[in-house]
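Structure below; questions to follow.
Yeah, one chain of the complex is gone here, protein chain that is, but the others are all in their spots.
The first chain written gets the first letter, and so on, giving A and B; residue counts start at 1 in each chain.
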Amino acid sequence: MERKETPGEKIKQANREAVERMLAAQPVWVDVAKAGDVIPGMTRNMLLHAGPPQKYDNMCGPQRGAAWGALIFEGLARDAQEADRLLTSGKISIAPVHDHDSVAGAAQMISFSQAAIVLENRTNGKVYYTHMKEDTFIALRYGSYGDHTIKKLRWLADWIAPVLSKGLRKAGGINCREIIAKSLFMGDEGHNRNQAETCLFEQMFMPFLFESDLSKEQIFGVAKLLKQDENFFLYPVMASCKAILDAGKDVEYSTIATVMARNGTEFGIKVSGLGDRWFNAPAPMVKGLYFPGFSEKDANPDLGDSCITETAGIGGFAMAASPAIVHFGTATGVGGSVSDAINYTKEMYEITEAENPAYQIAYLDFRGCPTGINILKVLDTGIQPIINTSISPKEPGRGQAGAGLVRAPMDCFKKAFRAFAEKYGLTASS
Amino acid sequence: MVTKISIKKNQYRDSVFLMVISEQARSLPGIVEIAVMMGTDNNKSLMKGVGFSGSDLDSARVNDMVFCIRGESQEAVENALTQVEEMLTRRPRSGELADVHKTLDAVIRERPETNFAIISVPVPFAARETKKALNYGLNVLVFSDNVPVEEEVELKKLASKMNRIVMGPDCGTAIINHVALAFANAVTAGPIGLVAASGTGLQEVICLIDRAGYGISQAIGTGGRDLSDEVGGISMLRGLDILDEDEETEVIVLISKPPGPSTTEKILKRVSKSPKKVIVNFLGYDTGRISNSGAIAAGTLEETAYLAVATLKGEPYRYKNFGMPEVEMKRMVENETERMTRDQKFIRGLYSGGTLCDEAILILSSIVGEVYSNVPIQPNLGLQDLSKGYRHCCIDLGDDHFTRGRPHPMISPEIRNRYLLNEAKDREVAVLLLDVVLGYGAHMNMAGALAESIKVAKSKAESRGQYLSVVASVCGTTRDPQDFSSQVEQLRKVGVVVMPSNAQAARFAAMIAVKLQSKFRT
Partner (left out) sequence: MKNENDSFHTMKPFFGKELVVVNIGISPFYDDLKKQNIKATHVDWEPPAGGDQEVVALLDKLLH
């Protein structure tokens, strides 16, 4: 007679399942299209934001600015005041981007007409979305809503998107898994350093542009975009990470985190065995280095979906692959020492279930990236996931304030754990 | 005056680290008071006790770090906060990169030959970490104190099952394979093995053995509560087994406060089965009973050490009260008492070592009568006001009451200096009795750190036309990190009578009190 499986065994088995699906993901960037045409459930009067559910009243400065900018871009408002009135009236739907199979960076508000990256997980055919960066500094995602921003959003949507689309279709999609893997051998970690990824993308992609029916000006537009933004590839990577993690969601009894995200006020996580529920705690302050003109006083609490990269095992989890990350001289330096960077990755092995064979770290004798955050291990060891990230200023429209390190709040994991125990009827005596 | 209280949520550092930071920050310019502590109930009331208050403080939780600062200006306070932040991020990591990990699991993976764990984590988690270590097959020293007795029993039973030993909880001293662990002395290797339920008791005995020219094979700690009837001496019995089988050990020594009644039986029965000679010191326990079991009974820690050496040499031994000739002792008593006045009567012991304090109380009680204490031998002799001495008394300043949130007196001279100066105000005090404990973990120059207050205390008495005698013993060896002879020298230089052992120091103090009685016919 078979012995009944203990909860511990069920959890182990479920986690193995969830992580296997994540490791099997093959993210491919297949297209760029209008958000309203591709994002499920997208409507003309909808704004999608990063992190847990947020109401307009609760939004931090940069998100309000981004909301105004998006509405102005959509032609739904003429200026910030009108946008504000519209948003206060409740006529605009505001939803978490994760409810629509998407991710968004910093304070971005994705709206109907914006250019959206379309990324497919070739292993299961599911598709995910995100926006692009119209500017590296004065940008919608930092809360800018002036003419400059509106013009650049237009440029992205009308001039860049169609060109990228043609090239991507010609290429049959760009293999992001390959780019991420190679870039880890080249000093990127995938969240704050995407320079190698961007170079690799350009090398792979440009020939397809030339092969497509495009003018010199059109191709030059893309070249200019890449030249101005050496970390361009962050967003396809974010969408890739979303695809990887989403593959492992909804596995009963699994305690693997499928999302970590912030909305500038709260930091939230989702767990595979707990469906779509968010487990939130106040968003922490990032500890880091500031650009000239900025200091701690200017900083907004942690913001954006970019820590989807850490959730998937790269970014801060792969710092050992990217010692340059600590160097303040680079625009994305987070401070600390090289040995700190290596130790952070080593720490993350203590709270994850697998070492991703697709994404290896040469310095650690080619150990795979620590993948599959197990909330039980986070609680057991007291080690909170490390995230290296950019710092947004509180005031909208000022650009990036700096970069640094932050840890996912322990409270998120405690809340998730209690919910898990309740859902599965687990008590200390069961 | 500017006060600031700030909380860092979910930030943990161990209490020792935070105490060091608080102490360093206290000397920053313009700072009047500063406390950086975890938000436990105890710590919060300590901080309230020095005048910090507010809802922020109240709402701080166990895993939040609390910063309480009081300074002369806003600038001073802000500056202090910044400096403290910096100190916090400067992680105390010594050694190579490879030597520090976040979990025991990581350590075992990287260094699977690890065979011993020292555990000093906060009490709620001590048992858990110990279980982990035992399950990895390690022997464990548990320094953490106040672990519930059920957990201690569970751990020790697990250890027995695993054929391992748990030294502790509340074990501060051990020397295993000639390695000093936690608060222990550097001693020569040799054939005397010890099992002890007391830290400073063990230290006194091994130091005396070492200074007599002999050596230690193993000094196994059992933790303070091992010999209670609830625990039943599991670790001491295991220790006995280990030493019986240890090829290096020829003579065995057991040290403890009196065990619970059924445990005493168990131990003595087991001792009688040992093929090796066993010296037993159950601090004040009926030595006749011990001798009947076939063990060699020792009265004081000093006697324990010399009996062990004599047994090793196969020589008979007769314990003497003092190492020096009687005529020398008389002369010394004369010296100390000649300038004392009629109202000077009492002995005040200010101890850092618990067992040393206990021993002093026993010795003094047998000579001068009632001795008060915070750890009295009779409940009616409990000190009501712990802030100062009363009649003859010995205060164990390392007791929990004094060390919550403050460094142990073996690490920091602060509390003893305070008590020294306070006792010096009391006209009725004749002798101050001290222990200075050296070794790993202890203050690097305790004698020097106490010297100044001793000087001040003595001159206070002198200005009143009295003479304050200060008697001490130094528990240490010449190989200890501190310079043993320099410690003795620094004490002698400020007029301290340094005796070769705690027992002799207590006895000498008693001699002074007795001399005063006869001198003034009181």
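General remarks:
Heads up, the rule we're going with is that contacts are C-beta pairs under 8 Å (C-beta built on N, C-alpha and C of every residue); 3 or more make two chains touch, one makes a residue touch a chain.
This one's a predicted model, so the numbers in the text were calculated from it and none came from an experiment.
The chain omitted from view is touched by exactly one of B:Leu134, B:Val187, B:Leu202 or B:Ile242, namely B:Ile242. Touching the chain that is not shown, out of B:Asn146, B:Asn177 or B:Gln378: B:Asn177 (per the contact rule at the top). Only one of the listed residues, A:Val103, A:Ala196 or A:Leu376, touches the absent chain: A:Leu376. Only one of B:Ser59, B:Asn115, B:Asn335 or B:Gln378 touches the chain withheld from this view, namely B:Asn115. What subunit A contributes to its contact with the hidden chain is residues 7-8, 11, 376-377, 379-383, 410-411, 413-414, 417-418, 421, 426-428, 430.
Touching residues on subunit B toward the chain that is not drawn are 10, 12, 14-17, 61-63, 91-95, 98-104, 106-108, 110-111, 113-122, 124-125, 128-129, 133, 138-139, 143-144, 165, 176-177, 179-182, 218, 242, 245-247, 440-441, 481.
Rule of thumb we're sticking to: only the chains that are shown with their structure count from here on.
Each chain gets one centre point, the mean of its Cα atoms, and the points for subunit A and subunit B are 54 Å apart. Considering their complex, residues 9-10, 12, 63, 97, 100-103, 105-106 of subunit B touch subunit A. Remark: subunit A residues 339, 342-343, 346-347, 349-350, 381-384, 409-411 touch subunit B in the complex.
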